[in-house]
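This report concerns only the one structure given below.
Note that this complex is displayed minus one protein chain, with the remaining chains in position.
In this document, chain identifiers A and B correspond to the written order of the chains, with residue numbering beginning at 1 in each.
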Amino acid sequence: MDLSFWILQFLNAMQYSMLLFLLSIGLTVIFGLLHFVNLAHASLYMMGAYIGISVAAMTGSFWAAFFLAPMFVTLIGAVLYFTLIDRMRTAGPMNQVLVTFGLIFVFLDLVRMGWGDIALGLDGPASLSGTTRLLGVDYPAYRLFIIALGLGVMATMWLVLARTQIGAMIRASVENTNMAAALGINVSKLFFLVFCFGCALAGLAGVAAAPILSATTTMGITILIPTLIVVVIGGLGSLEGAIVGSVIIGFMETFGAVMIPSFSAVLTYALLAVVLIWRPQGLIPARG
Amino acid sequence: MKNIATKLALVTGLCLNLGFTMISTASAETKVGLLLPYTGTYASLGNAITEGFELAIEEAGRTEEFTIVIEDTEMKPPVGLAKARKLVYQDEVDVIAGVVSSGVLGAMRDFIHQSQVPLIVANAGNNLATGENCSPYIVRVSFSNGQINRPMGTWLSENGVKTIYTLAPDYAAGHQMIDAFTEAFTAAGGEVIGSEFTPFGQTKDFGPYLTNAQASGADGIFVFYAGGEAINFVKQYGSFNIKTPLYGSGFLTSPLYVEAEGDAAIGVRASLHYIPTLDTAENKAFIKAFQAKYNTMPSEYAVQGYDAALALMAAVDNGGVDRATLASQLPHVSYVGPRGPLEIDPATNNIVQNIYIYDTVMENGALTQKIIDTVPAVRDDVAGCQM
Partner (left out) sequence: MFYQTKLRSITLIAALIFLACYASFGSYFAREIVVEIIILAILAISLDLCAGFGGMVSLCHGAMMGVAAYGFAIMSAKLGWPLFPSALIGLFAAVVFSGLVGWVTSRTNGIFFIMATLAFGQMAYTFFFKSRWLGGDDGFGGISRFDLSMIGLETNDSLVFTYIGLVILLLAYGLTAIVMRSGFGRTLSGIHVNEDRMKALGVNTAAHRAKAMAFSGFIAGLAGIIAAQHTLYISPELLIWTTSGEALIVVILGGLGTLVGPIIGAILLVLMKHEISNYTDYWHAFIGLVLIFTVLAGGRGVFGQIEYWFNKLTQKHQSTTKPHGDDHA
C-alpha cells in the first residue's frame, strides 16, 4: 500500500462525494427555501439518466445528452411544480413525503414502460475515455471530470448566493419568507426558479452518473437513501451541510470499503444513527 | 309449450355436452404454472424465461396441449410461496416452472416437497436446492452456482494463472459462486491471494475495490456480478485501464448486458452454460426462431426457459400425464438443446451440461462471444443429497 494507492483511493472518495453532492444539493436547496421534502428528487435523477441515454442514442453525442437531459428534467420539474408541489407547500412535511413517495412509484413504472426492464448503459465522451496522469497516478479522465463538475457547481452556487442579487434574495427568503415578501421580493417566482434549478441539478447528476453507473429502473429508489442520509447528516436545508454530508459519506464509504469491507454495508447507517442521537438536527442545521 | 320444452332440452343437452367435451380435453392437457418475477429488479429475467418457454411450446406446435398460468413472485419469498400455493391448490397445475431467486426457491422448497408437485427450476442456482435440500420433486434445468464456476477455477489454473483476487456481491449466491471457484482453483494448484465481498445492491462505486484488487498484484481478478452491477463493474474496470486481466462468472458479460458495457467488455474471459455463438445446428435453429418471434438475441435466461419447456415436453412424451408421473419422468430427461447435450442427473436432479469458456470480442463492429474452450458434461457432486 504505497502512496499512489492512497492517492487513488482519495480520488475515488472525491468522485463519489461529488456525485452525492450534485444529488443532495438540489434536494437541500429546495428544502431550505420551500420547506418541501421532495422524495421524487431521486426519480428526477433517474429520468436524467434515461433521457440522457435516449438523447445520446438519437444524436450520437454525449455532450448533447449532457446539456439536453437536465433541460428535459427541468421541464418535468416545472410540470410537477404547477400540478403538485405548489399546492402541497403548506400541507405539512408528512403529506409532502407521501405525495412525492407516490410519485416515485409513478416514475418507476413510467420508466419501465418507456425503456423496459433491462439495465442500460451510456458511453462517456470519447475525449474523456482514457486515463489522465495526476499526482503521480493514472486516473480515469471521466471521473476527474465528475470531480471538476462537482467542485464547479459548488463554487458557482457559493458565488451566486454570496455575491449576486438573486443570491441575496434567496438568502433573505430562507431566513424569513414573510419578511422577504414584505420587502418586495416575488417569493413565489423565486420558489419556482429554485425548484427548477434543483430539478436541473438532479437531471445533471443523473446524466453525469450514467457513464459510470448503469441506468436501472430501481436506481432512483436505491440512490434515495444515501442522498437523504447526506442531507440529514449535514443538516436539512443548508448548503454547507450538503457539502459536509457528501464529503463525509463519500470518504467513509470509500475508505470503509478499503479498510473494513465486512462492515461497509452498515457504516453509513451507523454514522447516521450516531449523528442523529448526538445532534438531532444534523451537523450544520439550516437557519430560519 | 312443447316447443319450449324441446328447446330447453336441447340447450341442457348442449351444455352437458359442452361440459363433457371440456372435461375430456382437460384430462389430456397439462397445466403449467409459470412462477417468475415480472416486477422488481429481475423482471427482465422473468420476461426472458417466459419468452423462451412460450417459444418452445409454440415451435413444437403443442400450444393446445399445455395451459400456462402465469404468476408474479415480485422477487419476494413470501409472495412466491403464496403464489405457489395458489398454483397448486386453486389452479391445480400439474407442474410448476420458473423461479429466479434462490430466496423464493428456499421459501417454496418444503411446500413443493410435501405437496409432491414437480417443480422445474429455470434459474435459481442455490447449490443446496440440488444438494443438502434436494427433493425428488425439484428438477433444475438452469445451473447450480457451483457448476458454472468450478470448471473456470480448474481451467484458469491449468492455463497458467497462478494467483487470483476475487470480488462478488455479499449475498448467498455471491459466496457460493466464489467458494466453488476458489475450491477448484486452489485444488488445481492456484492461490487466491485476496477476496472481498461488496455490499449487495448498494455498491455503486467499485473504484475502491478495483484499486485494492490491482494493488494486490494478482495475475487476474475473478468476479461474479449480474444485472446492473455487472454493467457498472465492467465499465468501471475498463475506465481504470487496469492491466490485470478480468475473469468472471459468465453472467458478467451476458449477451443481455454486453451492449451496455461497451468496449470495456472486450477481452473479459468468463464461463457460462450457454453462449449464443455456439456453432451447432440446434443453437442456430433456436436463434433463428427466437429472433423471428422476438426480434432480439436470446440470452442464457431465455434458453433456460426454452429448456424448461423442452424438458417438460420430453417428460410428457415419456408418459408423464399428472403430477406423480411427471415427477418420476423429469429426472430421466435427456436431449440435445441449444446449449448442447443435456441430461438430468437423477442423483441430484441437477442438470448435467457443458460449460463454455468464452471471450467477449469485437467483430464487424459489434460485440460478440468467442468460445475458447468447452468443459464437457459438468456434473455436480452428490453433496449431501438424499432423494
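In the analysis below, a contact is a pair of C-beta atoms (placed from the backbone, for glycine too) under 8 Å apart; a residue touches a chain by one contact, two chains touch by 3 or more.
Here the structure is a predicted model, which means the values were calculated and not measured.
All shown chains touched by the missing chain in the whole complex, by label: A, B.
From the set A:75, A:110, A:141 or A:181, the residue in touch with the chain omitted from the display is A:110, counting the whole complex.
Residue A:229 is the one among A:212, A:229, A:244 or A:257 that touches the chain not shown.
Considering the whole complex, the residue from B:39, B:253 or B:360 that touches the absent chain is B:39.
Contact with the chain not shown here comes from a single listed residue; of B:52, B:103 or B:190, that residue is B:103.
Against the chain not displayed here, chain A makes contact via residues 37, 84, 87-88, 91-95, 97-99, 101-106, 108-110, 112-113, 221, 225, 228-229, 232, 236, 262, 265-266, 269-270, 272-273, 276-277, 280-282. The missing chain lies against chain B, touching residues 38-39, 43, 72, 76-78, 81-82, 85-86, 89-90, 102-103, 106-107, 109-111, 126, 170-172, 175, 200.
One rule holds in what follows: only the chains that are shown with their structure count from here on.
Chain A and chain B have CA centres that are 37 Å apart. Of all the residues in chain B, the ones that touch chain A in their complex are 40-41, 43-44, 47, 170, 196-199, 201-205, 207-209, 211-212, 215, 227-228, 231-232, 235-236, 239-241, 256-257, 259-262. Within the complex, the chain A residues that touch chain B are 1, 5, 8-9, 12-13, 15-16, 19, 112, 116-121, 123-124, 129-131, 138, 140, 142-143, 211-214, 216-219, 222-223, 253-255, 257-258, 261-262, 264-265.
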